[in-house]
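In this view, the complex is presented without one of its protein chains, the others remaining in place.
Chain nomenclature is as follows: A, B, C, D, E, F and G, assigned in order of appearance, with residue numbering initiated at 1 for each chain independently.
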Amino acid sequence: MTAPANFNGQRPVIDPNDAAMLLIDHQSGLFQTVKDMEMTVLRNHAIALAKMATLCKIPVITTASVPQGPNGPLIPEIHESAPHATYVARKGQINAWDNPDFVAAVKATGRKTLIIAGTITSVCMAFPAISAVQEGYKVFAVVDASGTYSKMAQEITLARVVQAGVVPMDTAAVASELQQTWHRPDAQQWAEVYGMIFPPYRLLIESYIKAQDVLKNNEKLDSERA
Amino acid sequence: MTAPANFNGQRPVIDPNDAAMLLIDHQSGLFQTVKDMEMTVLRNHAIALAKMATLCKIPVITTASVPQGPNGPLIPEIHESAPHATYVARKGQINAWDNPDFVAAVKATGRKTLIIAGTITSVCMAFPAISAVQEGYKVFAVVDASGTYSKMAQEITLARVVQAGVVPMDTAAVASELQQTWHRPDAQQWAEVYGMIFPPYRLLIESYIKAQDVLKNNEKLDSERA
Amino acid sequence: MTAPANFNGQRPVIDPNDAAMLLIDHQSGLFQTVKDMEMTVLRNHAIALAKMATLCKIPVITTASVPQGPNGPLIPEIHESAPHATYVARKGQINAWDNPDFVAAVKATGRKTLIIAGTITSVCMAFPAISAVQEGYKVFAVVDASGTYSKMAQEITLARVVQAGVVPMDTAAVASELQQTWHRPDAQQWAEVYGMIFPPYRLLIESYIKAQDVLKNNEKLDSERA
Amino acid sequence: MTAPANFNGQRPVIDPNDAAMLLIDHQSGLFQTVKDMEMTVLRNHAIALAKMATLCKIPVITTASVPQGPNGPLIPEIHESAPHATYVARKGQINAWDNPDFVAAVKATGRKTLIIAGTITSVCMAFPAISAVQEGYKVFAVVDASGTYSKMAQEITLARVVQAGVVPMDTAAVASELQQTWHRPDAQQWAEVYGMIFPPYRLLIESYIKAQDVLKNNEKLDSERA
Amino acid sequence: MTAPANFNGQRPVIDPNDAAMLLIDHQSGLFQTVKDMEMTVLRNHAIALAKMATLCKIPVITTASVPQGPNGPLIPEIHESAPHATYVARKGQINAWDNPDFVAAVKATGRKTLIIAGTITSVCMAFPAISAVQEGYKVFAVVDASGTYSKMAQEITLARVVQAGVVPMDTAAVASELQQTWHRPDAQQWAEVYGMIFPPYRLLIESYIKAQDVLKNNEKLDSERA
Amino acid sequence: MTAPANFNGQRPVIDPNDAAMLLIDHQSGLFQTVKDMEMTVLRNHAIALAKMATLCKIPVITTASVPQGPNGPLIPEIHESAPHATYVARKGQINAWDNPDFVAAVKATGRKTLIIAGTITSVCMAFPAISAVQEGYKVFAVVDASGTYSKMAQEITLARVVQAGVVPMDTAAVASELQQTWHRPDAQQWAEVYGMIFPPYRLLIESYIKAQDVLKNNEKLDSERA
Amino acid sequence: MTAPANFNGQRPVIDPNDAAMLLIDHQSGLFQTVKDMEMTVLRNHAIALAKMATLCKIPVITTASVPQGPNGPLIPEIHESAPHATYVARKGQINAWDNPDFVAAVKATGRKTLIIAGTITSVCMAFPAISAVQEGYKVFAVVDASGTYSKMAQEITLARVVQAGVVPMDTAAVASELQQTWHRPDAQQWAEVYGMIFPPYRLLIESYIKAQDVLKNNEKLDSERA
Partner (left out) sequence: MTAPANFNGQRPVIDPNDAAMLLIDHQSGLFQTVKDMEMTVLRNHAIALAKMATLCKIPVITTASVPQGPNGPLIPEIHESAPHATYVARKGQINAWDNPDFVAAVKATGRKTLIIAGTITSVCMAFPAISAVQEGYKVFAVVDASGTYSKMAQEITLARVVQAGVVPMDTAAVASELQQTWHRPDAQQWAEVYGMIFPPYRLLIESYIKAQDVLKNNEKLDSERA
């Protein structure tokens, strides 16, 4: 089962029309424990996923692990970026898939492809991912929109979920596999999403616009002013 | 055999009721050779495993490699944290699985799922793990509760054991897969275990309690005192 | 002159009432060359400086190096965060201090203490800083709100400006030296500034508020729900 | 003033009989922002300082920055390790030296040599250190028992305090300068302090004792057992 | 399909006579986002691939992602080094394989083995690689002649393409698998290619020639001159 | 074929009695290009392999890539440590397996298990390893006794050879799998081998002997001398 | 003498009209020992210095340490980039300043300001730099156009030369201090120099030109083509 599970010979890529997104336990307390990447990078990646789901009208399910305790509240930007998301409260279960309401919410989407990110990676992302594979879902794990306590823990988890048949993804790959083409009316909004994933992209846009404006406005170089 | 070995189509997760834990060669001398992670982190992870086993009443078997020589004694916290553990003396065998007493002790537990950690990783953990797979056990290797002499050696070993059908785990994932839910009477003790695995968790608890105490005690902010 | 220059025995700290801030060449093209820290971190630190200046009503002077060319435009957030800033166009001079308009703008503030940040560090920040020391100013160089092409280049520049009598600062130290006390009406806005400088601070606030809300609202832990 | 300040030609070392120790703002919230070293290392170093002060009967003054807010409570081990320490509550001042009670407490010790550590380094440690130099104290800054938000911020602060005449120290150097000799009755307790500062030292002791016990007990090597 | 796909039991190596090379989206703007290796290294690796293709007369197909926008133009050295390359303009498709002209160009080569590199790795390289596997091609992904926004993203992509049956390669391995032997008339040109891939090789050649020239010219060591 | 190839259900470990060792292209020029680990570490690991082969009487075959050119001579310690090794000169072939003399030498050993290390990793080690798998050998690749031009190149190669059915090993694992037990007359020589692989082991031995000598000689601690 | 030496109260910057440049021992063999930065970066920085000297007509003196031996020949690009440079052969002296011909060549320039770079940094750069300070020269050490065997060695040398009164510089700062303004006819050539120092600059220029060409040529975005 170490090949991508449940694809039955199809190309192992995301079909936006069959996908649901699960964003699990991105909470302000848990974020303090993240050491495999910059927490701000993780935060941006998680938000970027929510924005993509909105652009593609993909159902989103969120949940949190005891947000009334030290784990802290869900970061607010996720529901701000994906206002259509459904929040499922658990009853202490660590593996979201152990919570019947959560599984019911997934089933209610009618989708068979799951895009999953969670903090901490080896638990909140990996457990539901492995569980969903077992129940026949095509599962894509967004490893860099998940966070954990060490680079080593991240690497171990990558190996584990791949071994289990999950397809590993980075956030940019998810964006591009959902967007498919720049020939679409919301291209500008996708460019903003990439600006969150790799911030130099935002600089590129700023420089590009200025370079063209200089020409349009016949602006003289400062170094050529008298 | 690169899929998780011996699961026969079951979800490749730890069943606490079928698990035994093998903690191999965590010795003060060998710890000096560990360079793939901070030795203090390794020490804490190994102790955390012992504590989990105690909380879940999982049998533990320990052993050491010639502790009378330069390898040094077993660190004392393991037996302190898992007083029910059985120590097996070997007779020079490097692979613990080559020692008949050790295998007998494993068999005596009646368990078919093994959680293994050892120092050094590529030898003390990997050799018994690969051996046990061959004899039909479901094997979970706790890579970051094992230590070795370079990051590269750790990565090579991860690839080797996965290739052999072992399921790789990080220490936090083992904890959560054993704990399953926060809705249990010993939840506080599990929180302490996570504090050993990712120390910011301990800070979260300290801050959380203080934030609520301030409210309970009507404590004024210092910056608002006259 | 390797002691802090021009303090004449006074404590070498920033007096907010005597300070002007110079933000030099934070441009979208130049930002692509920054490799001594994450560019997003630099961007946030530069914005944080602008916000502090606004909170303390410190005069700000900005300038850019040939923004019509590949260096690109000034990032917009600086003037957004310090709308009172004065922009001085240069005529090709690399050292802003070689531009008479720039020096005139500095003098017009009447301040004798300069807080300087610039990209790239060893040029855009260091040249004016060394020049200003020579003309009797107390100069504070905000090294981590400046960016350059290698960590080594940053370290060399730190050594050079200290040798020249400049006082080196990090962005948080500037904030705290300007703020002085939490016992002030705009304390909340300062907390937001720190959230830009060390993002875990924002998480701390989110967790803190939630921890107290749980108590205020008698919210039950999810794990204790039936 | 970039030579060690206020030594008047004396050897710039700590005289334990003239020293007071200031431990500033080691709080559970602020610790989440520390990125220039592992937080657990910082925590151990701060505790080690407290223990040394107790062994040498050096007065200790502690303080915290608005511990009722997101900065969180002082970590408890400091007062546990130095029960004789005096806590001074501030009224919002960021620079502890701006608080008259704090300065009074320092003066009350009658000591003219200050050993200072604080989180965050560039603020909580650096500001009082620079202030105390100005008032004639010999100041030793324990940079690695202080923590801050980036390695770069730590390096900048090191340069700044050295420029101001402060003597920079690491935690081990403080220990040794206070201990002076192993020919003292509390040598064992000092060994434990070093075990907190560099954990391999604890392994050395464990291995050393075992190596001698083997001989004392005529213990046979496992590899030589029949 | 996690074994090398489409080799049907053959040795999974490149047959130069059956290979075509796809160099995708190596553009000046996208290069600013590359953080998994030095951009100059990536640039050299991409050029080296083009040079190899020329030496071995392997067909090359290039393409770019909206080079009229912020992504910027294709770097010029690729077509300079492989003047026989065919450029295919896309119409906004992110996955080059979604562009019928691109696939037609691939088919027109009559080759069934593809050597693919692209920026960014997880998208521009991975999508066509996975697509081509699905259509029966033997696919070699040159991971270090592709660039992406983080080391983690590169690692995730490596895992994904291997899972999909793609053979991962580094640039030097491609060179050697194409060159096969030093016993060929263009050996000197291959040495120059390796000088681009690992620059110390160029130093080796310089030193080697000098060491032999000293002997040929009876040059005296400077240190032995009177 | 991503499971260990050619083991036919046997435990995928090295049988010393069936093993031959291939040490390929460890040359002074090529060593200058190694950047995935310290060159001195690589040199020690390669020597350690030669020593192990001698201790276990395993046949060794060495070869070099055009040692008369910039690649430089084979490092002398390999044949010094394994005087029984056979050197095979190639005729320009990059893949040693393409040289009939080399393959003949391998076959002449009568062994079906190959332990392979080579510089550079992705070429000199990987090509023969993949070739040998194809011809039915059980192949163990010693990744950290091979060296290459970047960490990324090493990681890519690890993935490639594992995909091809090669078993990845680190140098210490090879040592232990060959040694099997400390209960053997040459135990002391194995300890020296480990001292080359992880140098702290040598310190452990030095400290251990001294600790026991102190007791044997009734040596007084210096700190207790009058 | 830890302030910049020999400036007599003048601003410690380079006066291009008084400067000579000394490029010492940039040899192909010695370059293999460089580990404080990428050797290719060092090579580019050294070449960039030579180009600047040519642009500003600054005298250049080169020398090599026994280039007939293992140290290898001077890299050819230096004299290619500064054809007016004078080469001085030494007679074995390690410190170039100990060679009378070298000092004579320096004096013959009539310049009192020296810009020095050399490999290895702590010897070939530092010894002449310290010697020249002692003889009254204003000395600027270009630390990142010099190379050495470890980052630590580079840091130690930086501290030593600063202590001796040398002004530390990075390569970009030298360029900008010599260039002074973009308002000069050779501005384009300076842009190329910066492209060697920070390669993203070259990408900026490529993107800038393309962005304007798109507008000039009314080029349509590929994504907008029918």
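Convention: a residue touches a chain if its C-beta (ideal position, glycine included) is under 8 Å from a C-beta of that chain, and two chains touch if they have at least 3 such contacts.
The model shown is predicted, which means the values in this text are computed figures rather than measured ones.
Undergrad: In the full complex, which of D:Met21, D:Ala153, D:Met169 or D:Val214 touches the chain missing from this view?
TA: D:Met169
Undergrad: Which of these, G:Thr157, G:Gln179, G:Ser207 or G:Ser223, touches the one chain of the complex that we don't see?
TA: The missing chain is touched by G:Thr157.
Undergrad: Mind listing the chain E residues that contact the chain we can't see here?
TA: Residues 181-183, 187, 204, 207-208, 211-212, 214-216, 221-224 of chain E touch the chain absent from view.
Undergrad: For chain G, which positions touch the chain that isn't shown here?
TA: Missing-chain contacts on chain G: residues 1-2, 29, 32-33, 35, 65-66, 69-72, 91-95, 98, 120, 122-123, 126-127, 130-131, 134, 148-150, 152-153, 155-157, 159-160, 163-164.
Undergrad: List the chain F residues touching the unshown chain?
TA: Those residues of chain F that touch the unshown chain are 28-29, 31-32, 38-40, 43, 64-70, 72-73, 75-76, 89-92, 199-200, 203, 206-207, 210-211, 214, 219-226.
Keep this in mind: only the chains that are shown with their structure count from here on.
Undergrad: Between D-F and E-G, name the chain pair that shares the greater number of C-beta pairs in contact.
TA: Counting C-beta pairs in contact, E-G comes out ahead.
Undergrad: Hey, how far is the Cα centre of chain A from the one of chain C, in Å?
TA: Chain centroid spacing, chain A to chain C, equals 33 Å.
Undergrad: Got the chain G residues that touch at least 2 other chains?
TA: In chain G, the residues touching two or more other chains are 2, 32, 181-183, 200, 203-204, 207-208, 211, 214, 221-224.
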